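Complex shown without one protein chain; remaining protein chains in place.
Right, chain A next:
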Amino acid sequence: MDSRGYNSPAISAELEQPPIAMEAETPASEDPGRKRRVHGMLKLYYGLNEEGKADEEPQSLDPCDINGPHFDPEHYLNKLRKECSLAELMDQETCMVKQIRSLDSDMQTLVYENYNKFISATDTIRKMKNDFKKMEDEMDCLSANMAAITDFSARISGTLEDQHAQITKLSGVHTLLRKLQFLFELPARLNKCLELQAYSQAVSSHRRARCVLQQYSHMPSFKGIQDDCHAIMDKLAQELRQKFRDGGSSAKDLSECVELLLQLDEPAEDLCEKYLNHAGSRLELDLQSLEAEIRPSPPGPALKDSSTRRPSPSVTVGSPPDGTAKTSALPSPSSNTDILEFIDRGCNEFVSSLCLVITSYQELFVNHAQTGELASKNIPQMANSKLHAFVDDLAARYFSLVERRIKEEKGVADNSLLVRALDRFFRRLQAVAKLLPGSSVPQQGTEIVIRAATERVKQYLAALQSFYMDSLTDVRQALATPRLSLAAPGAGSHFGGSTSGRDAPSSLPELLSSLSASILNQIKSVLASVHLFTAKDITFSNKPYFKGEFCCQGVRESLVVSFIKFVCQSSRQFCESAGDKGGSTPPALLLLLSRLCLDYETSTISYILTLTDEQFLAQHHNPVTAVTALCAEAREAAQKLLNHYVKVQGLIISQMLRKSVETRDWVNTIEPRNVRAVMKRVVEDTTSIDVQVGLLYEEGVRKAHSSDSSKRTFSVYSSSRQQTRYAASYTPSAPMDTNLLSNIHKLFSERIDIFSSVEFNKVSVMTGIIKISLKTFLECVRLRTFGRYGLQQIQVDCHYLQMYLWRFVSDENLVHFLLDEIVGSSAHRCLDPAPMEQSVIEVICERG
């Protein structure tokens, strides 16, 4: 409540109690209002209203407010009389009487209670008055006693004063004498120390005496001592320096040595220099021994190599198939120590002694100097910069050695070795980083690791590529060797033995599956090897580079994606570089590669990339090559290869047909008795191509055959059309007439693109090949002139082709059309066009 308003007089606090107590008895309903009012009135009574000003102000002006300070009874009565009825006045009166009564009783209670309190307060005050009187007496007594004690004490000290002065003087003399004795004994002591090689003791002794000697050096005796000491100390310093220079002593001795020399005011810069030189020469030895390992074996040891060669690292690593063993079998240039051993030695010898040097150096020149008086001379800074230069220089040489060694690590098989080596290398450098916080050494170390990793990825890519090319060569050989190469399982064994039926003849599907399986295996093993770089237990794997860029750019892009691109590209090259003769690449290989690329497009690429992404958990920050782009590329390659296959096969058959047309004298040929051998050959070859394609590609859709495809006759050309053409007399006025029929025919048949793109199925491929062959036939026929029997021979040949070729193509009308054209053209080019009877043709063809 307002209690914080009145706490100045103690009594007001007391007065507060009663109304509260009284409140408790009053009905709770009008509690707050009434309490306030009572309070207000009491306050008014005691003249304490200044606190409650804010509360009272609004009511204060109203003279009719019975509780307000400006209450005017006269005014109030008048107002009541004017405004109220008699009954109301009566009520008002009773109410007022009741209020007055209750106020009276409140007043009485308050007065009574306060009276009691006054009484007890008076009692207490009286009692206190008595007690104070007693205390005053005792205090007087105490002060009298104290005065007596002071008096005594003064008397005692007066008597003892003389003796005390004497004792003090004596003890002073004693100390001085001891000091003098120390000074006089100092040379001897120093000598003894020197003898015992207790250098530190000597130095500390000398240090203690040095100042005094310096101060009293004008006195001859002291001067003598000082000179003696100097001589001895010089000798000592000499000895220390000698020891320092010898370098035979341990690091601890050395540091002790330096410490002493520092205390002897030897210039710190020189010492730093010397110390570092000294340490440097020892580290140099380490480096040299490392360097010796890098190229120890020019020709001489290389010859020994084959006999003394330790088991190849690839065996221990166990990175899988024969393919890698083949690549790793290339003698690695430094055969004496493997890289792990090398790095181990580097770490143990060079890096650890470097760390030792750094610690002791820092101990000596940086930390120690900071505490001593040398700190003022900026020695820590100087020493630090010297150390940095020193470490940087040595580390640079060490790094160049390591890098050289890493570069020699060409074999791809032993990746875990390299990773472990790099890990160790990196880990040890962390120690240096801790010791020398500002140094660029760890940074450079990280860069080396990164370079090594990227280099390694490149090597893997190259290895994959060469593996791929080797596999292709193997496939080529397998294709070249005759089918029944039961005695040559070697071809199969190149593919990691993944094919179970390696004894079986290497048929196309098997070759394909083994090829793609071995490539996939190879990719997987390479991924596994590369994965070592990001293994959890490798220190550098949590560097941001290895978490992000390495996974994404290094592995995914420049390894996996590059390899897939390489496959596509090399496939495409087969189409281009093989020359237009198509001689160098066996067609079967083209077909096989085309299928391979198509398989890549449908499944393998996404599989490989998913695998990669899973293994390397790459978050691709930079845009990466999309699967779809790669698939498109693969598909394009597949298409190109297949087109090229069609072209090559078509050209082979074309060549046969062309030779057969060009080399014959068609005017003077004899009556046909059988189908020319070349046509049989064409059909045979087409059949075998069909089988070959069927091994790798699905059948595909073809248009429905007419029921008697093979029986179809060339009625159009043999009678009606030919007649129309030749019957037309020479009519220059109607140029279009003669060609009308043939033109109408062409109008309704679609234009045939001869060397067009084919679809990925057998029928389409075969259609392409046959189209090319027959078009060649047609063009060749048009360049020749035929006699009667020449024409008939062509009729027979075409019928024969008709009988066999329709089954290979998607739309047999195509074959019909082209053969029609051939026979039509040869009839046109015939001097004596007398077609053969269809029945005869059939008989001849049946006969074969």
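As a working rule, a contact is a pair of C-beta atoms (placed from the backbone, for glycine too) under 8 Å apart; a residue touches a chain by one contact, two chains touch by 3 or more; residues count from 1.
The criterion applied here is as follows: contacts and distances are computed from a predicted model.
**Student:** Under which of the names "EARP complex and GARP complex interacting protein 1", "Pantothenate kinase 3", "Aminotransferase class I/classII large domain-containing protein" or "Origin recognition complex subunit 3" is the non-displayed chain listed in UniProt?
**Tutor:** Checked against "EARP complex and GARP complex interacting protein 1", "Pantothenate kinase 3", "Aminotransferase class I/classII large domain-containing protein" or "Origin recognition complex subunit 3": the hidden chain maps to "EARP complex and GARP complex interacting protein 1".
**Student:** Taking the full complex into account, find the residue in A:Ser171, A:Asn348, A:Thr628 or A:Ser756 that is in contact with the omitted chain.
**Tutor:** A:Ser756
**Student:** Any idea which of A:Arg595, A:Lys775, A:His799 or A:His816 touches the chain not displayed?
**Tutor:** Only one listed residue reaches the unshown chain, and that is A:Lys775.
**Student:** I'm checking contacts with the chain that's been left out. Which of A:Val457, A:Leu532 or A:Cys830 qualifies?
**Tutor:** Residue touching the absent chain, from the options given: A:Cys830.
**Student:** Tell me, which residues in chain A touch the chain that this view leaves out?
**Tutor:** So the residues of chain A touching the missing chain come out as 579-582, 651, 667-668, 726, 728, 730-733, 735-739, 742-743, 746-747, 751, 753-756, 775, 779, 782, 785, 787, 828-831.
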